[in-house]
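Removed: one protein chain of the complex. Kept in place: all other protein chains.
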Amino acid sequence: MPLLEVKDLKTYFTTGDGVVKAVDGVSFSIEKGETLGIVGESGSGKSVTCLTIMGLNARRNTMSMGQALFNGEDLLTASQERLREIRGNDIAMIFQDPMTSLNPVHTVGTQLVEAVTLHRDVPKKEARTRALDLLKQVGIPRAERRIDDYPHQFSGGMRQRVMIAMALINNPELLIADEPTTALDVTTQAQILSLIEKLQADYNSAVIMITHDLGVIAEIADDVVVMYAAEVAEKGPVNRIFRSPHHPYTWGLMGSLPRLDADLGRLSQIQGQPPSLLRPPSGCRFHPRCPHVMDVCRTTDPQLAPAGDDPRHLQACHLDEETKQRESARLLGTLAGAPTP
Amino acid sequence: MRKRLWFTAPVSLIGAAALAAALAVTALGSPTARTAGQTLQLASSATDVDYSDPALAYGVLSWQIEYETCAKLINYSDAGGKFNNELSPDAAAGMPVISKDGKTYTFTIRSGIKFSDGAPLTANSFVAAMNRDANPSMNSPVSAFMSDVVGWNDVVNKKASKISGVQAKGNKLIIHLTTRDGGMLDKLAMPFFCAIDPAKTPIDPQGVNSLPGAGPYYIASRTVGKQLVLKRNPYYKGTRSHRADTIVITMNTNPQQTFLQISNGTYATDPNGLSNPSAASQLAQQYGVNKSRFFVHPTPETDYVALNTSRPTFSSVAVRKGVNYGIDRPALLRVRGFLGGKRTTEILPESLTGGVYNQHLYPIAGADPSKAKSVAGGKCGNVNLWYATGPVGTPQAGILKYNLQQMGCNVQTRAFQGYAVYTAAGVKGADMDAMFAGWYQDYADGYDFFHILLDGRTIQASNNNNLAYFNNATVNKKIDAANALTGPARARAWGNLDIYTMKNFAPWAPIDNRSIRDYIGPRVAGYLFMPAWGSLDLGTLYLK
Partner (left out) sequence: MIRYIIRRLIFSVGMFVTVTLIGFVLFYLIPADPAKFACGRACTPEMVAKVAHYLGTDRPVYVQYAKFLGRLMPVSFKGGPHFKEPNLGRSFVNRQSVNWIVGQAAPVTASLVFGGLVIWMMIALPVGILSALRPRSLLDRVSMTGVLMGISLHPVWIGLVASWLIGYKLHLTPIANYANFFHPLFGQPGGPVQWAYHLILPWCTFAILFAAVYVRMIRANVMETMNEDYVRTARAKGAPEFRVMRAHILRNALLPVVTMLGMDVGLALGGAIFTEQVYSLPGLGYTSISALTNYDSPVVLGVLVFACTAIIVLNLLVDLLYAWIDPRIRLS
């Protein structure tokens, strides 16, 4: 069975202005040791999806529906105690901003040791040894001294490494990384990504990588889920998505990538704004911005259906298959030299 | 005295009948058996005693305490729970023998009187007290009254170490004066002349805090600012009342809280008087006046407006008389609260006038601005009205300003903080035209008022008490004449001089004589008012 299987996940927040449907019917699955990339704009629901799986949303005014089966166990109906057992132990999560994600008044060592002792009944000394070990693995120089330093004494990249160490210290089966490199500079970005890849191999963890950067997806993902406006627009194996995208939004995403080897003139943008999740557009949520919009798009929300001949590649769009393939090819023509996985 | 006003509680003049009734109600047999071992808890709200040293103590509360702790040559008696307002011999065997020229007083000291530590009281106890008072290191205020004792000023000015005019010969005390002084006996009743044991009361400019006493009580301890404890003098054999065994006075308590604490029995009473004057009318309604728990009595004090005769506006007698028609005495008195005092048009409190007293020299029913204007001759000038801010001073200034303006005066007010108004106005030439003032008797004689407050010859460069800066040759001669008399004729002379001065010269606009309102707790009995001191008798109180 898949390590994590998300079925029709919905998360609604009740606010003073109304109900915000942050996640509205998202399904995907990931196998042991695989890397799944979730890509989308800000506000598309990618972070909330993972927070919902972990049970980290605020409990008041939040409604979650659907299933998130982790090794067959539905996390959405699990008790708080069970969730606490799982968090940091079987599923670990790292976050976007390493500067603020560590507690400034505890040493790095204390926080790492905390991660261990929360889940294992071991003496502090042993936990500390393990922490030291992880720090070395993530490449912190002079780890014996740095372990007793405070977070503000580390640079951004170093802090993210510490976060990664903290996440992996208990050998989780699944690591969820929510935009781990967005706040870092490009060189550090590359280092962090390769570190994640290496550790994933060492520990045989699955990784869910949330990002808005297609480049990151291309580098490390096995499968991709493209989210738009709280729904899944397209999903499938990464080479299929990149070679044969079947959704106007995905086309827009790829088309807006800058190129080093060609002069494209102006970058093409997807026209319009991301929609409000309080009052999403009727029918297909992308229709106000879609250059290929048809009447049916305004009334009926398309469901996920296979794209072409690969059953793992699904897309939600009313356009017929030939149009999609034609568009896809046209796009890739202009994108000759686009990053290929 | 002026300084006393700081500690004065309000007093109202009800009359001898009421006084007698109060005495009759409160005079009881001899409950000493019942009250043996009692400790009376008192609270002095918002103030401490100024001093417990007889040479320095000069406040209503300290004199109230010293009445219990002192043996004096002559004193007032509260024997049997009744107060006698005539001086009678205390430590002296009898009234003194006065020489024909009035310059020599001879007292015979009774034998067998002991201080609270067992030391005997002798004529020397009084000689020591007077020498100590005159000592320049002590700086005692009484020196200002005693310049007519031979040799007193020599000690003050460091020309001699002992007063040559005061001697002890065996059991006789002899005092020589430079001139006849009809008020000397009253002066000697002041607590400055408390008998002391010189060994136990050293010269100390800070003032001694506790000392042996030859009265019914002695000051056992004093914690400055906090507490004073009186204990029974085991050797006292005299007739003055002493019911409680111990009297504890807690100082500087909050007035409102003290009122509540008296009501619930934590304290027996506030020796300074009702600590919460706004409760007076409610107390009168609830308990009646001078019946069980609420008492109102006159004090020997006058509140008045001084009119500066040395400045243009009030240099005219007509304008000054006009003011006496124009001020609203009832309104000014109402500021003091229910039963706060009795209106007056005279300089002296009634008790000092020998029966010659007229409350109606000028209208007391209210202001009469048209009469005031016509008496003043239709003109009034600029008036700088000075006052001390406070719950009484500020409203009174407003009322008087209005009264003067109705008369046609042009009024500017100037506010001062407390005592500073006296200091500033006491400087000769100060630009004060009118100010609110008060004077409390130091001793029971009109000279204390006239000589200090209205005798032009006492005007000096600063620290003046003659705030009207009044200097009239005729009045000065009459002061000297009255001062030469003795007995009832003396008191009557003061009374006549009072009426004469107010009718012809009106240097003041007198307002009222203050009353003291006393409130005692639910279990307290034995209330006795002392007209001479204007306060309640600590020695007669006890718990039922």
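Per-chain numbering from 1; labels A and B assigned in written order.
Just so it is clear, a contact is a pair of C-beta atoms (placed from the backbone, for glycine too) under 8 Å apart; a residue touches a chain by one contact, two chains touch by 3 or more.
From a predicted model like this one, the values you see are computed outputs, not experimental measurements.
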Which one touches the absent chain: A:K10, A:K32 or A:R84? A:R84
Just name the one of A:V23, A:M166 or A:V224 that touches the chain not displayed here. A:M166
Specify the residue from the set B:N290, B:N308, B:Q396 or B:N465 that touches the hidden chain. B:N465
Which one, B:S88, B:T104, B:T178 or B:Q257, makes contact with the chain that was left out? B:Q257
Which positions on chain A touch the chain that was left off? 54, 56, 83-89, 92-93, 95, 97, 100-107, 114-115, 118-119, 150, 152-153, 163, 166
Write the list of chain B residues that the hidden chain touches. 1-3, 39, 41, 48, 50-51, 58, 136, 139, 141, 144, 205-207, 220-221, 223-227, 229, 246, 248, 250, 252-254, 256-258, 260-261, 263-264, 266, 417-420, 423-424, 426, 452, 458, 460-463, 465
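Criterion: only the chains that are shown with their structure count from here on.
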Can you check how far apart chain A and chain B are, centre to centre, with Cα atoms defining each centre and the answer in Å? 94
